[in-house]
Structures are given as structure tokens and as C-alpha cells.
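Starting off with a structure, shown below.
Note that this complex is displayed minus one protein chain, with the remaining chains in position.
Here is chain A:
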């Protein structure tokens, strides 16, 4: 019998093979070799691309170096989305490795947030965790933690230390035994087809009749367009961490096992690919 704990490991150690190439218009002193890297799915681009940055800065002229940004097929990549989510949203049907273009010029101010340092990522990450706990436990758990616990969460993510991170994070995943789950499920639904960056709503893991909600229940409630009618053809692809859970999956279980380190369940919905 496989244990649920293995899912956590699989999720944490998900990697996307990536090929970074420098944008053709960037001026270099010599030819820039592409750079190959395994990116952790659950981390953030700017957190794990120090090596990429160093690699390309070597060939750049000193005066041209400014804030690095990444782009895939013309779409600037938002560093504050988890890497796995970006991949699933934009490139899940393309061949591996994932080809990311590196830019040092023309920062798209309206599309991207600046990321001057890792503190900014930390602040973003922690605010996500806090928001998630507000939904789950009225912030009680996160507020009871010490500063060093918060730090350990962050350091766990930054250093890719599964056990360091989960030693603390499991406290965020607990809920009283007499209840069947969290107060609300922290989730975000991303669609490429809409204007809105993502959907978030209050949604309880357990229905009023005591039944556990499923992923399908959630989608029907907050994003009915994504769910195919009973008889209709499946038009959309619902993906979490690169896999497509069936709609019968219990939401609370998903929440506990397939959440990102920021404690959100990032659900991506894109139209079903033609093939």
C-alpha cells in the first residue's frame, strides 16, 4: 500500500527540465550558450535561477546587465507564480525541455512585478501562506508559530529541503479531529482564456450534509464553464502539478497533498488540446 506521504515527496521533488537561451536581440560580448537546468516545480523562477543569471551575465557587457526576466513564446513569465504552474499553463503540451528565453532589456512593467531581491519573494511567499491559513484556520496556526518557524518554512523552500519545510508545514495542514477539514479551501483557479488572472472564492471542504466535497463540486461552483456537461465532450483540461486528477477526487485530500508550499491549491484549466 502506497502511503499518502509519498505524494508529498513526489510533489515536492517534481522537476521541469528547462533550457534557457538568451534573447537574440540582447547584445553579448561572445556567443551565449544555452543553459540547462532542472527547475523545482514548487519553487519560484527568480529564486532558483541564480546560476542562469550568472551564466548569461558572463557573456553580457557589464553596462547592459539589469533585472533578469524570463519569457516563453512571447509571454513574460510571472515570477510570483510557482514554476510548475507556469509550465502547466503555458507549455504543458509542448516538448521537453521547456525553452525559456532570458531577457535583460525592456522589462514589461505592466505584466510583471519587479523582483529586486529574494526578500521580495520571501515576502510574497509568506503572505500567501498567511492568506491560506486565514482561510483554513482563521490564521490561528500561523500566528501561533514563532518567527523561526516562519523562517524555517522559507528556508526549506529556498534550500529545497523537504523535511525542513514539512516539519513546520504539517502544522498548517492539521485540523481538529471533530471537523472533517479546513474552514475554507485555499485555492486559485487559473484560466488562460479569461482576462482575470485567477479565481478565488470561499469554498468549504465539506458540504452542509456532511459529505466531502470533490474537485468537481468546486469547479461546478466557482467555474461552471470549466466543467463539461454530463453528456458533452470534455472541453477543458484541469491540471494540478502536471497531473489531471479526476473530478471525483476529494477536495480536502487534494488540499492536503497537492498544495504548493504557499499552501494554495493552484488549479489550472486550459482548453483541451486538439489531440
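Basically, a contact is a pair of C-beta atoms (placed from the backbone, for glycine too) under 8 Å apart; a residue touches a chain by one contact, two chains touch by 3 or more; residues count from 1.
Everything below uses one rule, namely that contacts and distances are computed from a predicted model.
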| item | value |
| --- | --- |
| "Probable glucan 1,3-alpha-glucosidase", "Ribosome biogenesis protein BRX1 homolog", "Multifunctional methyltransferase subunit TRM112-like protein" or "Tectonin beta-propeller repeat-containing protein 1 isoform X1" - which is the UniProt name of the missing chain | "Tectonin beta-propeller repeat-containing protein 1 isoform X1" |
| Residue among A:186, A:245 or A:261 that touches the chain left out of view | A:245 |
| Residue of A:66, A:93, A:159 or A:192 touching the missing chain in the full complex | A:159 |
| On chain A, residues whose C-beta touches the chain left out of the figure | 1-7, 10-11, 13-17, 36-40, 43, 48-49, 51, 96-97, 155, 158-161, 163-164, 166-167, 170-171, 177-178, 210, 241-246, 248-250, 253, 257-258 |
